[in-house]
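I'd like to ask you about the structure that follows.
Removed: one protein chain of the complex. Kept in place: all other protein chains.
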Amino acid sequence: MLPLSLLKTAQGHPMLVELKNGETYNGHLVNCDTWMNIHLREVICTSKDGDRFWRMPECYIRGNTIKYLRVPDEVIDKVQEETKSRTDCKPPGVGRGRGRGGREDGPGGRPAKGIGRGIDEGGARGQGGSRGGRGGLGGNRGVGRGRG
Amino acid sequence: MSAGPGLESLVDQTISVITNDGRNIVGVLKGFDQATNIILDESHERVYSTKEGVQQLVLGLYIIRGDNISVVGELDEELDSSLDLSKLRAHPLKPVIH
């Protein structure tokens, strides 16, 4: 299963997103794309140290700034159905190696590289340890804990 | 590219991931892509400390961006379950410095 299909399936669900800078965003996923750019609604932003909070009606987050996403457990069951119906018409393994490797390595080599690059580009920001941040967030649903 | 076939054999197995910020996350690998983004199910974080035993935080279903992954390792479940994590002391990992 592809991480992006899971993300796509998570549309409409609440989720927690941690950015590379340690900030976290809790909100409902409205939309996402192949770059993992995401659009959240009814968002609560938590600072890296878990000591400041903001409410925002919506926000757009660039995919390459994301560290991880936490999605509701039930979402994974919903993907499987979609994946199955798709693998029915396309046997596994077909999608990947496609492309006449022969002459132009353009089509074969480029798309993959394109993806990797696009995502990584500009990813050189330094960011300190976000250990503290995690303390503050503890677990999505017990976020306040680190503070108490 | 190189991560492609390598992770295929680990799907539906328990794996241990070290992230760039020094966390250790253990969970069942449900999927991955060319960018080494991975799906971890039933995941938990193991927090190491020199003062107390290993704490386990339940995380659930996670998508970790490949950018943020340092190491993916197979977890020997038998060996792992024989560990007494509450007695284990270790320094927390430092984050990767780019």
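Order of writing sets the chain letters: A and B. Residues in each chain are counted from 1.
Here, contacts are C-beta pairs under 8 Å (C-beta built on N, C-alpha and C of every residue); 3 or more make two chains touch, one makes a residue touch a chain.
Convention: contacts and distances are computed from a predicted model.
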Complex minus one chain; that chain's UniProt name from "Ribosomal protein S35, mitochondrial", "Sm domain-containing protein", "Trafficking protein particle complex subunit BET3" or "Exosome complex component RRP41" is "Sm domain-containing protein"
Full-assembly contacts of the left-out chain, visible side only, are chains A
It is residues of chain A that touch the chain not shown, namely 19, 21-22, 30-35, 37-39, 43-44, 46-48, 52-62, 65, 111, 114-115, 121-122, 125, 127-128, 141-145, 147-148
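In this section, only the chains that are shown with their structure count from here on.
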Chain centres from averaged Cα atoms put chain A and chain B apart, in whole Å, by 17
In the complex, chain A touches chain B at residues 1-7, 20, 36, 63-64, 66-73, 75-76, 96, 112, 115-116, 119-120, 123-124, 126-131, 134, 138-139
Chain B residues touching chain A in their complex are 1, 4, 19, 21-23, 30-35, 37-39, 41, 45, 57-68, 92, 94-95, 97-98
